[in-house]
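All protein chains of the complex are present and in place, except for one that has been dropped.
Our next item is chain A:
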Amino acid sequence: MLDKELRSMIGDVKDGRMDRRAFITRMAAVGLTAPLANQLLSIGGVAMAQSPAPYPPTKRGGGGPLKLLWWQGPTLLNPHFATGTKDQDGSRLFYEPLASWDVDGNLNPILAAEIPSTANGGLAADGKSVTWKIKPGVKWHDGKPLTADDLVFTWQYASDPATAAVSISTYADLTVEKVDDLTIRILFKNPTPFWANAFVGAYGCVIPKHLFAEYKGSKSREAPTNLAPVGTGPYTFVEFKPGDLVRGKLNPDYHMPNRPYFDTIDMKGGGDAVSAARAVIQTGEFDFAWNMQVEDEVLLRLEKGGKGKTVYATGGDIEFIAINFTDPNTEVDGERSSMKTKHPILSDPKVRKALALLVDRDSVKKAIYGRAGRTTANYLNGPEKFVSKNTSWEFSVEKASKMLDEAGWKVGADGIREKDGKKLKLLYQTSTNGPRQKTQAIVKQACQKAGIDVELKSVVASVFFSSDVANPDTYSKFYSDIEEFQIPMTQPDPALHMRRYVSANVATKENKWQGPNFPRYVNKEYDDAIAAAETETDLVKRAALYIKCNDLLWQDTVFIPVMHRLTVDACSTSLKPVVSGWANRTDNIQDWYREA
């Protein structure tokens, strides 16, 4: 779409010549979905719709207990210490951000009185500041009022290096100032196109100054409130047993009318995904279970005549096979997969392309993901505005074989290709997980047909995803030729997701493999595009830059995308959860209810 056209359309909406819905529909037609269309409008100066979710209950409480089953239970309840989604989900029952992402990817105000926009003066024209107004009358669970001081304090708390908060990067590069008791202003150093990061979503939870003030910085671990949260959320804290149980009860002073619906909330932890699905879908012992990483076939079987169903939400999570650009089998200065080496086989683009042709996404979808996956050729799969239309994938053993022939790999006596006496043999690692092992088997079979010998390896998830420097089996060390896993996209904006693969982020011994660029991909064009996108306030140009980055990853076959994954949860038939693919599961917990 032309820049000019888009601007005139935004103008139309602003002046009331076109309504918001029509605008979003037209945007959708050109490949732009709700969240970004909305962001466009808000930057363009149109107030974001604060469309209330349909919420039928007409009074607070009366819904009985809500029983949630998380197969990994929360181990701590301070949102700024939360290392995994399980901890964020648990803390979110009690703490709240200013706004969170709803099912369609719109910003939904929680503690904010309204979503900032150019029209209401919330967004500065230069993109360097945003002003948030807090809803008046919100109280902490102990009765003290919520004020701008709490937000300023939350910023100070999280951005203080001594606190060791995991949310530090969200808050470190900005300044938060109090305008009045119920207004704050966030100041950015550079024009920031994606302004809805601080105080939004999981890391956006506001903590009470009066309870945490003494425990900022090095004393942060001693705060009694780390274990017994006092927030503003729909449920007040009752009990916490790490890894086992989080318990809350209805907050009678909650700031949203008729909410929450449930009288008590229990989040039970432990066990595995299959039995969690069984407890919700088949026996109905629980109302909702998180993250059903189970083959679709199993879920379909459970759903037959059961008391529950599966629910899906679309985000940008991508399951992929990453290719190692360095040599995992040669040690240079005590480091394998060193930047000083080149992969002896995979540095040839033809071999990488051939490999991409050998991943049969259709079979993987049919045999494993079913309703929970969409086949894709893109690394970046959402929001729609950022999704490239220039890519495509194909499964063809013949084409792959031809490509390998061209690259000089000839089939040997044992059916395995070789070149200069070297066998075409690859080590394919992933985390131990049913669907992943099945995908491995499908890929291995196709590779065998094409004369590639693939050795499979699976590593226990807690080791594979750990950041343990001493462990050789982590994904970031990447001591194999190819590896498969999923990277979740936590925000409806690609900035964080895509900047991982700039060359400055290569995982090396020097940075203790902290660098998120584990394929060790280096491309100046990619680096430049990311740098340009990060300060580009023109949203259309910015989107084009991210599409370009995605296409570079595709052309260079850095990743072989396998499946665009939807989040899958199990839910009892009567429960009406609000689950967004762009937020944590419990991010809209105040809107959950049960149909009588």
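What we mean here is this: contacts are C-beta pairs under 8 Å (C-beta built on N, C-alpha and C of every residue); 3 or more make two chains touch, one makes a residue touch a chain; residues count from 1.
Here, contacts and distances are computed from a predicted model.
One chain of this complex is left out of the view, and of "Alpha-ketoacid dehydrogenase subunit beta", "ABC transporter permease", "Phosphoribosylformylglycinamidine synthase subunit PurS" or "NADH-ubiquinone oxidoreductase chain E", the protein name its UniProt record gives is "ABC transporter permease". Residue A:V166 is the one among A:L66, A:V103 or A:V166 that touches the chain missing from this view.
The chain that is not drawn here is touched, among residues A:R60, A:R259 or A:R278, by A:R278. When the full complex is taken into account, the listed residue touching the unshown chain is A:G243, out of A:P191, A:G243 or A:P344.
Residues of chain A that touch the chain left out of the display are 65, 69, 75-76, 78, 81, 83, 161-162, 164-169, 172, 218, 221, 226-227, 239, 241-245, 247, 266, 268-272, 275, 278-279, 282-283, 285-286, 460, 462, 466-471, 476, 512-514, 516.
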